[in-house]
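Heads up: the structure comes next, in structure tokens.
As you look at this complex, bear in mind that one protein chain is not there, while each of the others sits in place.
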Amino acid sequence: MKIAFTTKEPSWDSMMEARFGRAEYVLIYDEQSGQIVFHDNREIVNQEHGAGPKMAKAMADLGVDVIITGNGPGENARAVLAQMNTVVYVGAGEMNVAEAYKAYQDGTLEKF
Amino acid sequence: MKIAIASGKGGTGKTTLSTNLAMFLGEHESVVLVDLDVEEPNSNLFLNGELLKKEDKMKMIPRWDSTSCTLCADCVQNCNFNALLFIANEILVFPNLCHSCYACSELCPTGSLPMEPQKMGELSHFIAGNIDFVEGRLNIGEEQAVSLIAQTKKYVDQHFDEETIKIFDAPPGTSCPVIEAIKDADFVILVTEPTPFGLHDLTLAVETTRILKKNFGVVINRYGMGNDDVETYCHHENIPILGKIPHLVEAAKLYSEGKLIYKEILAFKAEIQNIALHVKAHCQGVMP
Partner (left out) sequence: MKEIVVISGKGGTGKTSITAALASLAKESCVVVDCDVDAADMHLLLQPDFAHKEDFYSGVLAHIDPDNCRNCGRCAQVCRFDAIVLQNGRYVVDELSCEGCGYCEKVCRPKAISMNERLAGAWFASQTKYGSDMVHAKLGIGAENSGKLVAKVKKEGKAIASAKNKSFMIVDGSPGIGCPVVSSLSGANFALLVTEPTLSGLHDLKRVYEVVKKFRIKAGCIINKADLNPSMCEEIETFLREESILHVKSIPYNKAFTQAMVEAKTISEYHDEPLKKLLEESFETIKNTLGV
């Protein structure tokens, strides 16, 4: 599984970012290989409109299976994610990344 | 005659003035009230009009034709609004982001994005007592208020003659929908209240109206509640004060119940009458 976390900083210690399309960074953790990569989303953040679907497309291009975030994507982004069968978990907006990952493993996050 | 009623700030009494003024004028003349606050149309709460006609209002958006598309994705590049995405060998269209500029459609080398109508909101035409009432209502989540405002005005132009007094209830603020709502009015009434917030937002509304080179005047609502700064400002800027609607708790109560105030409170009616005279005089180019 490739799991994406919307974060405030490009680090595993970062707090989660509650927003989806306008999160500045995305941390992508590949459970198989144990590899962590950071996706810089700041260019998308500066778009007037349509940040959500653009971000969703970026996630699709990176082959993400699961997204963990706070509030959840808006309708447009949801359309893209549905197309790609990406699963979204919400409610992790006030955790740090490690806590969010644990909550996901424990099954305590709400599926969007 | 087209009169737009606007205010820099919400909650100053724009809808109160437009509904009461329209109904008052409607007692002797042919009047249509048009609610152009398409994101929050509230006038009908006070008018309880009888629905005459309802139309879906459309905007043109591209539809992706997968059979002829060569997936060059030029359309994605040509869209400045992120309304198109190329994903997993498909072009996805996001209607609520589309401004209907036609660039993607007309520049598509294979003609694979024909423009087709999609519902963005509704226009309703009511009869409320002696007056006609037309309302534009944007679907929630839809952002192209300007287009619906333009279409609502067009409907009014097509269905009412020159003699009819047209009163436009504009959205609050100074952004693009406001400009669309007031840009072809013969006269603009700016509603404010005599408080520091009211004055500050009035100055913004005045600036907007001046940019559009419109004739305008000010109505001070809830007169007596705050201070004299709005009056001082108007005198200093040579802006006519068309009326001062007294601050009355009874008026606020009637408003809260969704009732027309001028029918119940004489002092209020006198001011509405005054405003009506001023506006008509201004439109005919003579001072009262």
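Just a few scattered comments:
The chains carry the letters A and B, assigned in the order they are written, with residues numbered from 1 in each.
Assume contacts are C-beta pairs under 8 Å (C-beta built on N, C-alpha and C of every residue); 3 or more make two chains touch, one makes a residue touch a chain.
Keep in mind it's a predicted model, so treat the numbers as computed, not measured.
Listed residues B:T195, B:N215 or B:N274: the one in touch with the omitted chain is B:T195.
Seen from chain B, the chain kept out of the figure touches residues 8-13, 15, 39-40, 42, 45-46, 78, 80-81, 99-103, 106-107, 140, 143, 145, 172-176, 179, 195-197, 200-201, 204, 207-208, 211, 225-227, 249, 252-253, 255-258.
Taking the whole complex into account, chain A touches the unshown chain at residues 17-19, 22, 46, 48-49, 70-72, 74, 90-91, 93-94.
Simple rule for what comes next: only the chains that are shown with their structure count from here on.
Centroid to centroid, with C-alpha atoms defining each point, chain A and chain B lie 39 Å apart. Chain contact summary for the complex, chain B toward chain A: residues 81-83, 85, 87-88, 90, 92, 94, 96-97, 141, 143.
Partner chain B is touched in their complex by these residues of chain A: 47-51, 53-54, 57, 60, 75-76, 79-80, 83-84.
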